[in-house]
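Removed: one protein chain of the complex. Kept in place: all other protein chains.
Chain lettering (A and B) follows the sequence in which the chains are written, and residue indices restart at 1 in each chain.
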Amino acid sequence: MLDYLLNGLALGAIFAFIALGYTMVYGIIKLINFAHGEFFMFGAFLGFFALRDLGLERLPLPQPLPILLSYVVALTAASIGAGVLAVATERIAYRPVRRAGRIAALITAVCVSLILQNVAIKAWGAKPQAYPQPREWMSVADVDGVADANLYAVKRITTTGGEVVENEVRVVDAGQTVDETTRASLGAAGYGRVYRQWRLDRGWTRGFVILALALWTPVLWFLVKRTRMGKAMRAVSEDADAAQLMGIDINRVISWTFFLGAFVAGVGGVAYCVSYGKVEPLTGFLPGMKAFIAAVIGGIGSIPGAILGGLVLGTAESLIPYALREGLGWEAAFAWKDAIAFALLIVILVFKPTGILGRPVREKV
Amino acid sequence: MSGELLFWLNLLVTVGIYTLLAVSLNLINGSAGMFHLGHHGFWALGAYAATWLTINCPSLPGPLLFVLSLLLAMAVAALGGLTIGIPCLRLRGDYLAIATLGFGEIVRIAVQNSPPRFLGGSLGIEVPRILMKVTPKTVVPFRLLVLGIVAVACAAAIVTFRNFLTSLPGRRLLAVAQDETAAGLLGIDPTRSKVLAFVMGSAVAGLAGGLFAHYMGGINPLNFSFMEMVKMFLIIVLSGLGSLSGCVVGAFLVVATEQLLNRAPEAIASWWQVEFPLLLALMIIFRPQGIFGRREIGDVIRAWRKAPA
Partner (left out) sequence: MIFEARGLTKQYGGLTAVSGVDMELAAGDLVGLIGPNGAGKTTCFNLITGADVPTSGTIRFKGEDVTHARDFEMARKGVARTFQNIRLWREMDVLDNVRAVCHARETCGFAAAVLRLPRFGRVERDVTEKATALLRRLGLGDVLAESPGDLPYGDQRKLEIARALALDPDLLLLDEPAAGMNPTEKAQLMETVKDLRREFDLTILLIDHDMKFVMGICERIYVLDHGERIAHGTPDEIRADPKVIEAYLGSEC
């Protein structure tokens, strides 16, 4: 059961990362940014390309630097890229609708979400693609002795159509002894470098995500509570007109909020895809909705609420089906796990619509 | 020739079904002012309820079973409306939108995970033909028959809703939609009005589902996706939130565009899933009142007649 709990917490941390973006944007312009899940997806894809195409992990540096470097660059690309997309979306699609009312803004957000999803399908194909797991590259000349794992190499071949395709071939089996002869034959076949495929252990990704959340929370707290921009964000969220009268540039604050929210979501995107091993244009849809639900559960507009809501939802999604399966013998419990988020949403909207940490809003008569 | 006739008959039946969906959605979103994003859930409930009855009562005569299945579809959908309406209709704006969206998704997940023997699961389920046998020879009469039934259903729905809106309970609903607080303080129970509208709308969506199931001969969860909800929303925004008869025009435009796009060059056709939401977004920004605004087709024609040439 501990396993399920930790899985739930890790999933919850990812939800929290995404939920932060929803809650910050809602807090500031009272808009449910339906397209937030797509920022997440975009970040994940940027990370994917960074990992797959940049070749950073092949750098001839001492291990594990190349792997770390490639993932750090991927995370950076993902978060900054998502942030930029968010700012662009806000300027192009949301700013013109700000005055048109909440319903119009919400519909626009739904439309942006669908547009981004389908543009991604056009650009990258609808099929899920495998997310690169870390590889430890080494020069053939360095391999010696008994191999402790399978080793692979990449072979470039030109198809009959003239296309250059990369094939991955297993060249050394685990337990096989590598000596001069093996190296010579590898060299003759044209392989200069080989790699060992790491399978990122569940424990590794879980630990990473939870650690990331733990590190991010104080950073975010500092940004929001102590910096000028953070205070400006809170001011605009309380009373936009008053903030403007005090000389705060609302547009800049809003852009910053979008950037920050998507930045964090981009990190979540890479983490999510690394955990689940694949990425596709629709990646953002379901986690996006669930993260939004998490934000509502925790109290939309509240940053600690988003984190709390994310963790609650993640753990619930992992533990409730587990309990149903073990306790009631319901084998198919896990197939329904997506419904848990929605059921929780309706429960919270009925009993405490402002969320666990939210404050009630009164209407003036 | 026959291929063209079949195409247009299919188009008209589809327009009819989407008109039913749009008119019922417009009652809830346009007239009652409730932001409802889960209409596809009621549609699905109706379709699956009708299918279940049709499959499980093979001994009943065809037309009777048809009518009963439609009634069951409406009842189940209305029950769904009641279940989701009573707790959630105290919510406003964005929150109601999300709650109803959640409901629509729960229905989809439930159907997708249902045991295949019961409701077909994610592969879908076949609907026995009880109205008439559909063979290459009888396709045209079949579609004409369904078209007739659907047209009658649309007319009935529009007349029912219009009569409702121009009566006392209808006026109370409109008051609640425009200023709920004032309505409450002047003796109108807002929740009751809203639940009534919600149930009416969901029942008609269920009817559309039953008709859809019998027409298609087979349904699966993908037929009732969120994209369909967006399509319905586009129709009512295009027609005008609050215009019931206008939905016929809107439904025709959207459905015809989608079906004709399938014949268009690849370049345009394959982008339709981007074009639709884009169109909706542009409409919302530049012409939020749609074609008819709150007026009915009759009002527009009368006004046009009165205007000086």
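Convention: a residue touches a chain if its C-beta (ideal position, glycine included) is under 8 Å from a C-beta of that chain, and two chains touch if they have at least 3 such contacts.
Bear in mind that the values here come from a model prediction, so they are computed numbers and not experimental data.
Check B:P58, B:P115 or B:G187 against the missing chain and you find that the one touching it is B:G187. When the omitted chain is restored, the residue from B:P116, B:P169, B:G217 or B:G298 that touches it is B:P169.
What chain B contributes to its contact with the hidden chain is residues 160, 163-164, 167-172, 174-175, 178-179, 181-190, 196, 294.
Simple rule for what comes next: only the chains that are shown with their structure count from here on.
The distance from the centre of chain A to the centre of chain B, with each centre set as the mean of the Cα atoms, comes to 36 Å. Chain B makes touch with chain A in their complex at residues 35, 84, 87-88, 90-91, 93-95, 97-99, 101-103, 105-106, 109-110, 113, 181, 185, 227, 230, 233, 237, 270-271, 273-274, 276-278, 280-281, 284-285, 288. Within the complex formed with chain B, the chain A residues making contact are 30, 32, 93, 96-97, 100, 102-104, 106-108, 110-115, 118-119, 121-122, 289, 292-293, 296, 332, 335-336, 338-339, 342-343, 345-346, 349-350, 353, 363, 365.
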